[in-house]
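Shown here is a partial selection of chains from the complex, left in place.
Chain nomenclature is as follows: A and B, assigned in order of appearance, with residue numbering initiated at 1 for each chain independently.
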Amino acid sequence: MKLGCCYYPEHWPEEMWAEDARRMAEMGLSLVRIGEFAWSRIEPEPGQLHWEWLDRAIETLSDAGLKIILGTPTATPPKWLVDTMPNMVAIDEQGKPRGFGSRRHYCFSHGGYRQECRRIATAMAKRYGTHPAVTAWQTDNEFGCHDTVLSFSEAAAARFRIWLHARYGTPDALNRAWGNVFWSMEYRSFDEVDPPNLTVTEANPAHWLDYRRFASDEVVSFNREQVDIIRQHSPDRDITHNFMGFFTEFDHHDVGRDLDIATWDSYPLGFLEQFWFGDANKRDYMRQGHPDIAAFHHDLYRGCSGGRWGVMEQQPGPVNWARFNPAPLPGMVALWTMEAFAHGAEFTSYFRWRQAPFAQEQMHAGLLRPDSEEAEAADEVRIAARKIAELGPQQMAQAPVALVFSYEAAWVCGIQPQGASFRYLELVYEWYSALRRLGLDVDIVSAGASLDGYKIVLAPTLPIISDEFVEELRELDCPVLIGPRSGSKTPSFTIPDDLAPGGLRAFLPLTVSRVESIRDGCTHRGDGFEITRWLEHIESELEPEIALECGRGIVFANNNYRYCAGWPDGSLLTSLIEQMGSEAGIETMRLPKGLRIRRTATHQFVFNYGLEPVQFAGTGDTIAPASFVVTPLTT
Amino acid sequence: MKLGCCYYPEHWPEEMWAEDARRMAEMGLSLVRIGEFAWSRIEPEPGQLHWEWLDRAIETLSDAGLKIILGTPTATPPKWLVDTMPNMVAIDEQGKPRGFGSRRHYCFSHGGYRQECRRIATAMAKRYGTHPAVTAWQTDNEFGCHDTVLSFSEAAAARFRIWLHARYGTPDALNRAWGNVFWSMEYRSFDEVDPPNLTVTEANPAHWLDYRRFASDEVVSFNREQVDIIRQHSPDRDITHNFMGFFTEFDHHDVGRDLDIATWDSYPLGFLEQFWFGDANKRDYMRQGHPDIAAFHHDLYRGCSGGRWGVMEQQPGPVNWARFNPAPLPGMVALWTMEAFAHGAEFTSYFRWRQAPFAQEQMHAGLLRPDSEEAEAADEVRIAARKIAELGPQQMAQAPVALVFSYEAAWVCGIQPQGASFRYLELVYEWYSALRRLGLDVDIVSAGASLDGYKIVLAPTLPIISDEFVEELRELDCPVLIGPRSGSKTPSFTIPDDLAPGGLRAFLPLTVSRVESIRDGCTHRGDGFEITRWLEHIESELEPEIALECGRGIVFANNNYRYCAGWPDGSLLTSLIEQMGSEAGIETMRLPKGLRIRRTATHQFVFNYGLEPVQFAGTGDTIAPASFVVTPLTT
């Protein structure tokens, strides 16, 4: 795994560049990402392209032996460009324009802006496409950041109508698919269809789902335009995009297919603070991040672009954007780096080389402080670099467990939670975490990816399932666990004629006759476990494998398939996974709090995210807090 | 009492209609409501009225012996209609149009839309007005649902000015009435007056109150236009509208006067979850609803249209629109049905016949599942139908207790809570609940209804009281309890010259010299009770009947009148009601938790909303949870 950093030569006096480059190399870095916010320096006046400074920056970095990931600057169009077409900005759900003054002030559907992006990407790719130091490209930056996937602009409405026309052919077909007869919502023409915002009460969920699909497709095609240009002018370079954490607003599998390598931006402390991890986790892991946050995304993004992935931005210290921004525990930057390595990252790039003393992210730490002194992370980078060199390249082995992830499922649950606490990402994360607490390696795969070779397959929920994927599941002979709401919707966001689980009935002979959502604080008790948030009533000739105290069945098994008819707690998940593990012949172990394992083809990595030293029974090692141990695997 | 259901023939293939109708009749239903969302099928293109399908639907239902309640489709104008006059939609308080894509996308004040409503209502009334199976009409659907009473459109502003002109005659009179001199808010012409939204800080409360009165009057006149048309073309049919629960945005007494029979939509579980019932109630009654929710509305709406009322929509299973949507406890659908019967409903109609598999309410249960199998409620409907037939029609007796309810009071308290926890509906509900926990039957009457024959009269609060109603109260010789803030405002939302309780001083010789609101969690203690939320300082020569520990009087009695100078807790209410009961010679009994009684002229119904079996001392019966017992009254 290579190490790198994100660098902004335009932020610093040119005199500093050479020394910066030298210090990067000295620190063990060999990659540097540049360019993605530099449009106003590349083109300070309309049409006047100033490459000279970037030429020199690339030379300087290259001279120090660094390889360059070059970003297209399309996330930050300059003011003069916005002023030439003010309606290029996105319109928020309340109908307000999202203007200039920060970043991502554009609508993915705006034709004029797309043309500008093609123009600047072409110019950049032509100029640097064959530069020997430029080994990779990043398109734009963090698609969707700051809630920018959905736009309710005129441009988006117009392209949505075209998208609907292509999907449905006739307004009647659309009306039937959506059930628009329901409240006299029928259209006589695609021209009558608007985006689903600003309705009196909720719009048709089918309307929303298609709008989300459309918006996701807009991201895909926006990205593909740049990919096509770069491929043409910069042969044999990797193309990537830096995805974000806990973000499902567009289909990353779809974007990922157009890339050579998926990357993501890893901020474990910020994510812990911003997401649903209750107070206890936020206290116990305040300076480490919850132990599954980084690994979850590593395993998710490894499945997005054919197995190749990396960390484009790695948190090196306190950030500026969470509600509270503590410092990582000493050791965590090295631990996070090694964890990426263990999960198969091709590189880890720290964000950022030097903390900027100005503008929005001035409180975001870097490897250097604003005064160019080394920040705390610098020495941890050196430690990691040495350890990585010592261990040598790691081959990934297929994980024993496949966890099925679907962006469409996230949209369906978000559009129609039915119970306020039914959150897709949280459900999947809990299932993932249960697997990892049992010491299992996991591949997170798309609904449609090959499941060949897996020993256990889990799908926390898949409301909409294609016939093809049902078929793929049906051919498995390993233990398979399917979660609630799976098969509960058709692709048109309607209830299947034969009710849930729809097509899954091929191997799960049962019917979900009724569902109920459960208010926070209320539970349905079973023997040693509880069901919260969601409970389904099942009609089946199957005897329940596991039932609630009241007698209602909660887990139903049929051959190698199991169905869980509610939101399981960690205890039920653990016993189900242990049972499946024993059926599949794979070993599980209940790891002490804070400990996680990851195996490559040749080594076992054990990470301690906890605040106390922990003995790992597997090797007898005692592992210090915020630390890790690597041992060769004996086969 | 008849049973019925809400049915949408336009949602289902025509081949299913006859079988549906047959099954309705078989289940014990004799009524069916149709049509209220079908505009886009009745008039798919402007001016092209397609009655054929509705003709056939009515014939098919009629052939099965069902009687029809026909709804005007004005709650869901089609897209083409909205596109002909885009400014027909309401404007929300923030100034944003509330567009097409769900329902109720219209402004009550828009002249063009009113004309369209008259046109479609006339066409419908002419076509079906004398059909023998059509025995009743419903105007529109759930006026005000989704916060649609208030609109801040140009159309509303224009009609508001006319309304003000009619009320005040001259701008000077308006300025004086509102006290506009206060902050130089004086108008020189009615044309200068705008709706009270979008002001820098709160607008004049008098401005808001008149805007609320105006908006309520707009609902009244909108409804009346349809009533007049239907009366003309459909003689001898009942006209109703389906009101909602816990909803006070317009004056239901005013609308009710134009109807033959008031109906309401009863969703006990959704209402429990959505309203102010704390966590303990929401847990204990999660699957039953709080025991007074249904009865409160039964007794309220019985007072809206001369005593005639029904349930137009009865929850038959989990709904889709509350934060959490649990399933009713087995037995609750029958219990709710019988409770409507005991309170004098002419019919109970379940919403809906079959769960729709598509669009916004696809997760809302029906009597049938989407796959046409019977849902859990079906058998409970049969049980209720048999029990109702067995008991025969029930005559209502006048209740011993009258509880005075005022929509205007709700507006006054909402406009000027003065303490954040002073909520009108909650106050009235608590008083109602205290009465019912003591086994008393209650009529909820308007401020102005006759109070003849009542043994006890309670008015939880009446900030504005007409001279006529003061006179009516003054002539009573039964125990009367008046709550805080009564008489505290003139009709112009000013403080009376002689302070509160204003005109009530005719029989309550006291003055409210000062009021204070009390923060949540703080109380003023008395002997065995607490005052929360609101406390008044009273000047009077009367000795307090009940005082706080600190000596301040809280209940003042004068002859048969009592005044409560604060927000009483259940304990104080209970002892006051017991005292009044004993004075009036009516028996009270402290019912066990979850038990409620309702008497018709001939029978006593006891309902157990609790989770445990309870013995009812009155009859010795042990009543199972979610169950009821009926016994003939011995006189």
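Convention: a residue touches a chain if its C-beta (ideal position, glycine included) is under 8 Å from a C-beta of that chain, and two chains touch if they have at least 3 such contacts.
Since this is a predicted model, take the numbers as computed values, not measurements.
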Given 2 visible subunits, total identical subunits the whole complex contains: 3
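By our rule, only the chains that are shown with their structure count from here on.
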Euclidean distance of C-alpha centroids - subunit A vs subunit B, Å: 47
Subunit A partner contacts - residues on subunit B that touch it in the complex: 8, 10-11, 37-41, 44-45, 73, 76-80, 83, 90, 96-105, 145-146, 148, 273, 279, 282-283, 286, 317-318, 320, 323-327, 355-363, 365, 369-371, 373, 375-376
Complex interface listing, subunit A residues touching subunit B: 94-95, 178-188, 192, 194, 196, 198-207, 416, 418-421, 492-499, 513-522, 537
